[in-house]
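The structure under discussion is supplied below as structure tokens; questions concerning it will follow.
Only one protein chain is missing; all other protein chains are in place.
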Amino acid sequence: MVTLNHYLLVSGLLFSIGLVGVVVRRNILTIYMCLEMMLSAANLTLVAFSRFRLVEGLPDYNAQALVFFTITVAAAEVAVGLAIIVALFRARQSVDITAVEKLKG
Amino acid sequence: MEPISLTGTVLLLPLASALVIMLFHGLLKNVAHLVSTGVSIIMFGCALIFLGAEDQPNGLLLYEYLKVGTFTADIGFVVDTQSRGMLFIVTFIGMLVHIYSLGYMKDDDARARYFGALSLFMFSMNGIVLADNLVMMFIFWELVGVSSYLLIGHWFKKPEAADAAKKAFLTNRVGDFGFMAGILILFGLTGHVSIAQLQGSMESGALNHIRDNYEWIITLAGLGLFLGAMGKSAQAPLHVWLPDAMEGPTPVSALIHAATMVAAGVYMLVRVYFIIGASHVTGDIIAWIGGITALMAALMATQQSDIKKILAYSTLSQLGYMVMAVGLGGPKEGMFHLYTHAFFKAMLFLGSGAVIYACHHEQNIWKMGGLYKKMPVTFWTFAIGTAALMGVPLMAGFWSKEGILAVAYPEHGHGNGILFGMAVLTATLTAFYMTRLVVVAFFGKARGKDADHAHEAPLVMILPLVVLAFPSVLAGYHFLAEPLQALVPNHHEGAGAKVVMGCSLVAVIVGFLAATRLYRNADKDPVNIPLFANKFYIDEFYAGLVKYGQDRFAWLVTALERIFVDGLTVRLPAALASGLGSWMRGLQSGSLQAYTFVLGLGIVVVVYLAVFFSTKP
Partner (left out) sequence: MPAVLFYLFSALTLVFGLMVVVLRNPVASALSLVMSFAGLAALFISLDAYFIGIIQILVYAGAVMVLFLFIIMLLDIKAEALKKVNAFSVVGGALLAIVFIVQLGMILGGLEAGKKTVADVPIHFEAAAETQKLPTIKDDLAKKSLPDTKLVGMALFHRYPFQIQLMGALLLVGTIGVVILSKREVN
């Protein structure tokens, strides 16, 4: 049977895949997608706990409200992030992160 | 007028004048000299009234300056014969110098600054004279140092003047160190600094007990105070600043560096005579230093060619006389000589100022000559002053000098044969160099273009000379000395008195004849003694001392500082911080992937610490 642990494991795996993508890939757009994936993995955890923790006989809707907020913030973040990527591309003619090393000390 | 308001006026009026002039310097450019001179005349009036004030042995309190527990240091005034007489001298000569300066400094660009500093000096000097405790005296002692510095360096664009001002200030620091040490010793022994209380303690109290059992402490305190007097009164070996101080304007030399400020040392010694007199060692050291200064300065004076320098060395020599008298147990004789000397030495300086003014700031006596016809008033007053200084009988200087010789005569309590001989020799030399000065500068033919065109100084400059001529002659007589509250010494009787009188007369005659014979019609100095002309090479010795001693010491201190302060405490931490910084800089790879990896590592570590790591076994 499908238990809470199954959901949490799927969530953890998805998060790990996202983390590996962020570390390995150099294309900023792909990195961004991986970030979204990690956020969604976190959402899965929240929703799973929401369903398995009943409040007055119903799932915990506080957690679902938090997921709603997360999705909103993620959408705003994508919009701003993509605008930054466009600006960066205009300046560097590249979306490769190795082209951006201004922070090197 | 109440004594307290009288003394308060005398003290605070010049302060107000100095503040107003110095603060509104630009605004009062054309009236500052009138303000300052007016104030000096009012002060003189107050001092005249003050001559009739009653004694106030416990002092008059003006303002409670410091109060910590039982310790107090006030701005308070002592009223006795000594302070009344000294205040008269200071304000009288101060007033005349102010008036004289109206003429002498007429064309000076910074006249307002000059008169402001003069007012500041009057304030400070009055403070010393009236001080009823040592702390107040020390404060004003420093203030006269500052105003002296300002006035010596009045023409600060001239490097000699700036250097001389600095030299005077620094040399005085050495003396002030001793003065302060003396005050602190006395304060430590008794817990107060009031002169009246200290005197009471010395008569029957803590100091009395200490004197009987540990005399060396009293000796030490007395020597500390004397070191202060040595600085201010330019006693050897701290005398080097006074001749250089002649770089200041001549009226300043007359007021500060001849008549009043340099006499403050002697004044202070007489004030605290109960401490000095309590120890024979102190008295002996003071007497010897005074005697040596007197003789050495007189020898140096014989070979100078600058008119002001001659007078400066003469001042040194006379100050040595006074100090010697105090050391030999004759404070009254010392004060009396201070009193007569103030008049004639101020007049001599003002006279030399008139000569310098007439000769277009030529100070070399060998470029003068034949001035007696062109400047008759200056010549006659100068001649009177010279006679008084030489100790020609019936002049003021004769009485006071004889008093000192009488104290030094072996028959007197602390008298000393060698010191007496030195004093007589000094008197001879005094007669010699003063005659030389007058003969060379005023007689013969004019040896310079400036001397040829010389003419009499303006009235404001002549007037103070004439006024000062009277006390120069008459100050020694009781009918003038008593109302002026001078400390007149008791007349010495006995077989010694005749010997003293004889020696004194012989000294004057020998000095006068020798100088006349040597210098009449001389065009250049027939005697040439480099040792005296170069002031015994003392300045060179000090320069060497500074060069080889101080520089070595400074080198050592610098090395220590470089190692310990700069190196260990400043550079080392700085190097550590910068080294750590450069190392940490390597971590800023600029690679986004590396940052993310570290972030992920952080997550893993946080999870480990939060979930798996446990301090429990």
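Note that the chains take the letters A and B in the order they are written out, and that residue 1 is the start of every chain.
Keep this in mind: contacts are C-beta pairs under 8 Å (C-beta built on N, C-alpha and C of every residue); 3 or more make two chains touch, one makes a residue touch a chain.
Note that this is a predicted model, so its numbers are computed, not measured.
Residues of chain B in contact with the chain left out of this view: 593, 597, 600-601, 603-604, 607-608, 611-612.
Contact between chain A and the absent chain runs through residues 1-10, 12-27, 29-30, 32-34, 36-37, 40, 43-44, 47-48, 50-52, 54, 56-59, 61-62, 64-65, 67-69, 71-80, 82-87, 89-91, 95-96.
Keep this in mind: only the chains that are shown with their structure count from here on.
Across the complex, chain A is touched by residues 584-593, 596-597, 600 of chain B. Against chain B, in their complex, chain A makes its touches with residues 19, 22-24, 26, 31, 97-98, 100-105.
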